[in-house]
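For this depiction, one protein chain was excluded, whereas all remaining protein chains were kept in their positions.
Order of writing sets the chain letters: A and B. Residues in each chain are counted from 1.
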Amino acid sequence: MATVGGWAGKVLRVDLSTGRTRTDDTIERYRDVIGGTGLGYAVLWDEVAAGTRPYDAGNKVIFGVGPLAGTGAPCNGRTAITTLWPTCWPTPLVGTGHMGGQFAAELKYAGYDGLVIEGKADRPVWLSISDDRVEILDAHEFWGQGIRRTAVEISQRLGAEAAVAAIGQAGENLVPLSVVMTGYSHSAGGVGSVLGGKNLKAIGVRGTGRLRIAGSTAEWERVVKRHLSLLGANNQHVVPDSPQPWAEFYDPGSRWKAAPGRQWGAASVPVDTGSCDPKDLNRIAYRTNNAVHYLGDIAWKYTVRGNGCTGCPVRCHTMIRVPAAAAKYGIPEMGQNTCGGLNFGRSFFKEFPDGPRGQTAVEACMVGMHLADDLGLWCNYSQLQRDFKKLYYDGTIRTKLSAGEFKGYAWSTYEKGDPAFLFDLLPRLARREGELGLAMGLGTGGLLDRWGLSETEWAADHELQYWKMGHPKHHANEDAGQCGVILNTQYNRDAQCHSHANFTRNGLPLAVQKQIAAEVWGSPDAVDAVQAYTPMNVAKARMAKWSLLRKELHDSMSLCNWMGPWIASPLKERGYRGDDSIESLLYSLVTGDKKSREELDLAAERIFLLHRALTIRDMGTKEMRARHDTIPQWVFKDGAGKPAFSKGTIRMGEADIAIAMDLFYREMGWDTVTGAPTRAAYERAGLAHVAQALGEKGLLP
Amino acid sequence: MGAAETDGVSYERLIAVARAADASLTRRRFLQVGGLSVVALSALGPWLAAEAAPPVLVLPQAKGLVLADPTKCVGCRRCELACTEFNDGKAAPSMARIKIARNMNFGPRGAFLGREGQGTWGNGLVVQDVCRQCADAACAAACPVQAISAKSPANARVVDETKCVGCRTCVSACPFRMMAFDEEIGRATKCTLCDGTPKCVDACPAAALRYVAWREISGTSGLGPRPVERRDA
Partner (left out) sequence: METHECGAAAPSDTGSRDWDAATNVVAQIVRKLSGAGRFAAVADIREELEGLALLPEAAEEASAALDEILRAALTAHSDLVPVEEGAGEPRFYSSEFMTKAYAGLLLRKAGDRLHLIAETVRENSALYPRPLPLGAFEQPPFSLTRDEILACVRGMAGEKAFRDIAGTRTSAGNDYLYSTAHLEPDHAASLAEWIDVGQYDNP
């Protein structure tokens, strides 16, 4: 490891069946796939046979991080957890969950670029990693406990600095809608029950080592500052939410909430977020307040401060203190999370007595976080809550439950919008208790099967936001027209890609976005005004490819795709341009392995091709276009009957989308009839062995 | 070196101190030894090293201090990373000279279940541990090879790696547990104030750290060097 920077040098392999651990050399085996999702897909391809199911001992869980994790590169704290996905329906396929917090950095400081969990323990265990001392320890005292007690007790053993990733009762009970959590509020959706199936309760990591930065300290400092200077607020929103003296533009929907007079009201001494001129790099942490973003201005008085991942200045988690919630529900005063996690409790309810942004909504969030983040429940990007609402109000739940079970729930509290209802529901989900508790925890696919519901009906209902294979859309046409649709076809869970949405929602005027689009994707026509979409063109296909590749690149390097890429910036003097090569700059300097933007994008392509190959292999078909890259019917409808490409609708046209998929496949170098990558495409990315294996099974076009 | 140029303290005062250690010391002999910098004073060893009294170590006061505001710390650890990356070329928070990780999750009491602590699992407060650049630096006093001294221009107490023998006595001696140790090279290290432009202060995205000029308000000796009793065996 003397000559290479960034990477710690070893991937830790833990076989829970035999109790043996060993290490691989990261650079020798995995340099070409960088880390993170690349590492995950490579291990699954090489070592987990088609037909393996998520809870089989033969399934593996790969906790992957990249060479930037644990360094001072901004926005690097994510761990990618890749495995066979329990809620992927009807055939489990490769999927990745992501968690933030301190785990990625601590794993690197302990000396590991990844952790591969293999086999299955014969009794509950936890994995203790303290630098090079790795032990599989008995976990019977933790099993049955929530995530929080487990994490604290492991911290007492490994030290207060340790990072602990744990499952709750939901994961133990093999509830498919379950998570792994770390650091109080950072969850990786979807993977909890896979660890539960292996009897692995938790992983505790303590690392006291170091990571080399290959470049000179002066150059590294310069590049880090360059990256910091281009940062916006969370999701790379580059304008503030209200007019500020230093700003030309603003956007009421921006996550950039700081302004004079807006205070972290629940800090021990209130802290004014103040004017956050983008040139002031010492005020980046004040820009974002996601509690206020989702709960409204009421949340300022509850805000203690921002929180988040190691080394990230953005602090997209908000810590809130709500004494009323403690008094009413007997839960702790403090809560913290972001986005789906923050809204977990609130999303179940159709409405609250005091409106969507009142006190009750805040309390519902507090109760939801308290329960879900300890039980370890996953929302499937809020699909759980949407399904629940529909099935309650259309009477299905009543028909599916026995009279006794139905009466056992305080439905009047649910209908009134009383957060206390969550105490009824969430523990039963975690324990698979009763028909409702069992069915709702299966994920949408399992739920449709069990209750004999029609997927076609789900796919026709826009409000449900269902996409395919048991999962919802995630930044589809509502965000970026055809580009969003394309991206949502490519994955086996909701597409965890934010590259495109970060750009379209950054708050800049359309004219500026179009200029940047022209520079990055070749034409201003790559982007349209939201809800005023125009027909498909090649530039949009390029934008889709770029979005996809950068998502995989970030997930492999350890950069946060909820912040990057950084093609736009808040700097007026730069014409709001960012730097499309920032990933290359960071990677090259940290590792000493000089790679251009194009070379890194090729690595990203290699990584995504592994995902594609795994999907094709495990589905046993090359007919991806027809059978995998599908699009729900609601995308092609409009409630008011407005035609596609008129203003005020996100409706897409079927013929146009067919063109979109053609153009996308062509951009990727894939066969347009099947949507499958060609042998040439695999070979160009250095995956000849993959093409060979697929060819032998007749899975090449 | 002229008698007047002694970091703002008259040599008479120093003589008085030195004499207190060894009554046989004459002014002439004192001046013969050379300048009155700390390093030179340590060369007085054979003179001041006593059968009974330990030698005198004199450290000019640090010009400034890193002042931390815990109400603003967001626990991002960019200060720790800046410290080691921009000074040592490696990401090594375990040897950072400003310390966040040990208080970040639970606060100084350590891990326990219950919300009465600090940090992420408590009330959110993160106390950033910084080197106090002590006037009577215990680390410097404890070092058996006088590897820690005040370094111009900031007069931070700094470990001289060429002298340090890696015994870790200073690590034990610091009452604030602020010493760091570079396991890779086997040497102690500590906050140098980055010679007057602290990298941690520059790196903090929440303006929770400031570099503040030292103002002596104790009303005793002003900005001059203060004698420190050596504490070696």
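Throughout what follows, a contact is a pair of C-beta atoms (placed from the backbone, for glycine too) under 8 Å apart; a residue touches a chain by one contact, two chains touch by 3 or more.
Here the structure is a predicted model, which is why all the values come from computation and not from measurement.
Engineer: Name every displayed chain that the left-out chain is in contact with.
Structural biologist: If we consider the entire complex, the absent chain touches A.
Engineer: Determine which one of A:572, A:594, A:627 or A:689 touches the chain that has been left out.
Structural biologist: Of these options, the touching residue for the absent chain is A:572.
Engineer: Among A:479, A:552, A:618 or A:667, which one touches the chain that has been omitted from the display?
Structural biologist: The missing chain is touched by A:479.
Engineer: Check the options A:170, A:247 or A:631 and report the residue that touches the missing chain.
Structural biologist: A:247
Engineer: Please pick, from A:83, A:199, A:343 or A:444, the residue that touches the omitted chain in the full complex.
Structural biologist: From the options A:83, A:199, A:343 or A:444, the contact with the absent chain belongs to A:343.
Engineer: Which of these, A:410, A:453 or A:530, touches the one chain of the complex that we don't see?
Structural biologist: If we include the chain that is not displayed, A:530 is the one touching it.
Engineer: Which chain A residues would touch the chain omitted from the figure, given the whole complex?
Structural biologist: 242-249, 251-253, 259-261, 275, 277, 293-294, 339-340, 343, 355-357, 382, 465, 474-475, 478-479, 505, 507, 509-511, 529-532, 572, 640, 642, 646-650
Convention: only the chains that are shown with their structure count from here on.
Engineer: Measuring centre to centre with CA averages, how many angstrom lie between chain A and chain B?
Structural biologist: Here the centre of chain B sits 44 Å away from the centre of chain A.
Engineer: Please give the residue numbers of chain B that touch chain A in the complex, ascending.
Structural biologist: Against chain A, chain B makes touches at 71-78, 81-82, 84-95, 101-106, 110-113, 115, 120-125, 183-184, 199, 202-207.
Engineer: In the complex of these two chains, what residues of chain A are touching chain B?
Structural biologist: 70-72, 105, 108-109, 148-149, 152-153, 155-156, 160-161, 183-184, 207-213, 216-217, 220-221, 224, 228, 267-269, 271, 281-286, 304-308, 310-313, 315, 319, 321, 332-334, 336
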